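With one protein chain held back, the other chains of the complex are shown just where they sit.
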Amino acid sequence: MSVTVELAVRGSTDPSVRYVGWSPIPASARLVDPDGATGPVTVVIAGQDTTTGGQVDLRATAGDAPVPALSLDLPTDGSRVPFLVAGRFGEPSTADGDAALVARDTAGSEVGALPLMVRVRKDADTLTTTERDRFLSAFSRLNDAGNGPFVQFREAHTNASSPQAHGDAGFLPWHRAYLLDLERELQAIDPAVALHYWRFDRPAPDLFTQDHIGGPRTSNGTVGLAPGNPLRTWTTDGQIGILRSPLFDPALSGAASSSGPVATEGDVVGHTGDYATLPRPLEIDPHGAAHVSFSGSISSIDTAARDPLFFLLHCNVDRLWAKWQWFNGHHDPSSPDAYPFGGAAGSPGAAPRGHNRLDTMWPWDGDTQPPRPPTAPRAALAASPTASAPGPMPTVGAMIDYQGRLDPATALGFDYDDVPF
Amino acid sequence: MTGTAERQAIALVDAVRADPSRRDELVPLLSERHPVHAGRSTAATARIRAWVLAACAEVGLPDEAVPFVREELESGIEAAPVAAAARAARSRPPLPDLEVLLLTAFASMRARDAPVSLASLRPGWPAPDATTALAELVATARWLGGRDDAPSLDRAAWSELDGSDLAPDVRRALGELLETVPEGHCCGAAPEAPTATTAPAVGIDLGARLEVVVEDHAGARHPLPDLLVGRPTAVAFFYTRCENPNKCSSTVTKLGHLQEELARRGADEVGLLLLTYDPAYDTPDRLSRYAEGRGLRLGGTARAGRAVQGHDRLDATLALQAGSAGGLVNRHAVELLLVDPRGTVAAAWSRTRWEPAEVADRLLALTPVPR
Partner (left out) sequence: MDPDEYRATYAAEMERARARSTASGDGPADPAVPDLLAGLGDRNLPAIERQAALTELRRQSFVAIAFRPHRPAYLALLRELVDTEAPPLLDDALEALALERDEHAQQVLVDGLRDPDRAKVGPARALELLSQDVHADHYDILEELADRDDDPVVRRLALRSLAADGDAVGLFQRIVSDPAEDTEARTISAVALQSLDREAFTSVAWDIVGDEGDDDEVRATCLTALGVDPAVTGGEGRGEQVQALRDTTSTPSLAKAAERFIETSPAEEGDPA
């Protein structure tokens, strides 16, 4: 007897939904050809049996511990049997489809398979050549020599919009939404791409090169980029190239300036206070300190978003928040430990609009009334085939439980390689 | 450049300072089309305007310079011209809506304030007369509050401005201002801001004679009259590299609001046409991305475009208020035209903000469409 099993994730077999992080997502198996069986057919679902590529674990229900394989009885009427699948922490993919769900019959024969990718944000210094090149290529296509949609991201981060994103509790949630929006645009170009981070408290010899985010500056003042590097066409505000020169040696140390090295991961993650005491020190150091460890565009709020490295820097700031959340257990949006709440904008004790948990955030909310800027260059946050949250008009609170720990429906569809579920 | 135009401007300003009765001669220097602004950077044109407005403040602001003061207070983002406009407003009887203008400028400059010296065109630093835009705005409010010919200030509005993000001297000045404003003030009806002007553009025929060809956001080319004749049309000017969010970006956002307003009123026949000041750079891709990113839905009778033929004629005919340096626009006014179904300019807003609801009223008054 040889049955045929259809495996699906997120209720679909469509290639666009076959991406997982560390958070469990719904999956299912069903018999599409029972091959004459009269009663339920037992199959074993597991990840791909290889030692390379992304690995997945399974759960029968949300409360279960993850296991490498799951035995399921599939009814002959073709109805779906649900289970959950998640990337196995520490074993992400390096290529699209290098992970899989595989169904085998009791004799061990493969009776169904679904390629997957365990897609997470990684330390940009550790990418494979292919990962790096696909990332740079998608980024460059988004910029499209200054003609592409990237311009809206550049316009959303300026002096004029700075109070929406800086100087208060919303600093971290705003940038989380901003990075997510950008990552989704990159994934619309190449779904195998994630936004990666620059771990600025460590040397990054493979990141600051001509083949990656840019090597030492050339005689024309811009960073050196190899002729085959897609960033070679990077253009913002009508200016080609990237003006950036580190004040430290990125091959030998983390970011540093005349004020000394930036704060380390341990300084942030080990912060034992609640959220209310976190963003301000973090915003100055390591965030501000990492920005001013260069001369060039990245060293000023108004011009920083001209440099693609800016997004890798902020991705690391976001990772530090995510890791702090994980280490200290701060994922509940309604807990003051995870986010302070003094009321909605305008009420006594509240933060400025856009910094309170229930507030929507500019520019995605389209609010152009003072004190918001008079224009909103990203009319809606990009949608994703792999996450329904946070919708086109995100709130501050929607950024907190990004893994959907309390409610899977609120998962934002990204993970970091070193922050487990 | 420190060229002839700048030397002549310096000589003129000096002469007017010596003889204030010649104050009207300062007005042309404020226009983006004056040769003193040609080829200059946005920052330099702002500085020149600030210097001329500061001279106006000394000799008395001419009536014809009032729109420039209003423009700076409504939409300026550079500290020097906003500071100079605030100062110039004190040199004549109060504008009817001055308090509203000051409050608007204060909100806009709050995040952008910078040190300003208005004593000369090329000040050195440290500057003995250094001030800031916020300091000048509060000083003008103080002046306004002390006038017998102006209603008393709205105490609540000014006290709401206080905050720890203000510089110590501005906070102090604001506190002193509030001490002079009586409690329990009721400001009455807000004064009317000026509406569509009788700018020279009104009455101009944008029909066939101009031979302007517009390439729209989808890459299709149309003689300009084909986009205008047969329906009332709002024509707004902008360019995608504008760095003043109170101008182009806001214009396009408001055109999107106008589109919604017209849709609510069932006015499908009305045309919306965004034309760029910068046709060499603003390709169809850039135009559509800019417009749609700001909520303006392009398609049907809503278009963004560039004049690929006859841009100079259009510029000269309408006397568009935009200067340039190299192939870039440097500084410009906010400009909106309402064109009737025959292709004639029926109303124009120049240097002043416009409100979508009022523009919708005026557009609908231009119907019915003659066929």
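We call the chains A and B, going by the order they appear; numbering starts again at 1 in every chain.
The working rule: contacts are C-beta pairs under 8 Å (C-beta built on N, C-alpha and C of every residue); 3 or more make two chains touch, one makes a residue touch a chain.
Model, not experiment: these values are computed from the prediction.
Considering the whole complex, the residue from A:31, A:156 or A:289 that touches the absent chain is A:289. Across the entire complex, the residue among A:221, A:343 or A:370 in touch with the chain not shown is A:221. Only one residue in the set B:132, B:259 or B:350 touches the chain that does not appear here, and it is B:132. Screening A:230, A:373, A:390 or A:404 for touch with the missing chain picks out A:230.
Residues of chain A in touch with the missing chain: 88-91, 133, 137, 140-141, 143-148, 159, 162-163, 166-168, 218-222, 226-230, 232-233, 235, 237-241, 243, 257-259, 263-264, 266-267, 269-271, 280-281, 283-285, 287-289, 291-292, 295, 297, 299-303, 327, 420-421.
Where chain B meets the chain that is not shown, the touching residues are 1-2, 39-44, 46-47, 78, 80, 110-111, 113-115, 122-127, 130, 132, 164-168, 241, 243, 278-281, 283, 285, 325-328, 330.
In the analysis below, only the chains that are shown with their structure count from here on.
Interface of chain B with chain A (complex): residues 77, 107, 111-112, 241, 245-246, 249-250, 252-253, 281, 283, 285-286, 289-290, 292-295, 328.
Contact residues on chain A toward chain B in their complex (touch as defined above): 147-149, 151-152, 155, 159-160, 162-163, 237-238, 366, 368, 370-371, 373-379.
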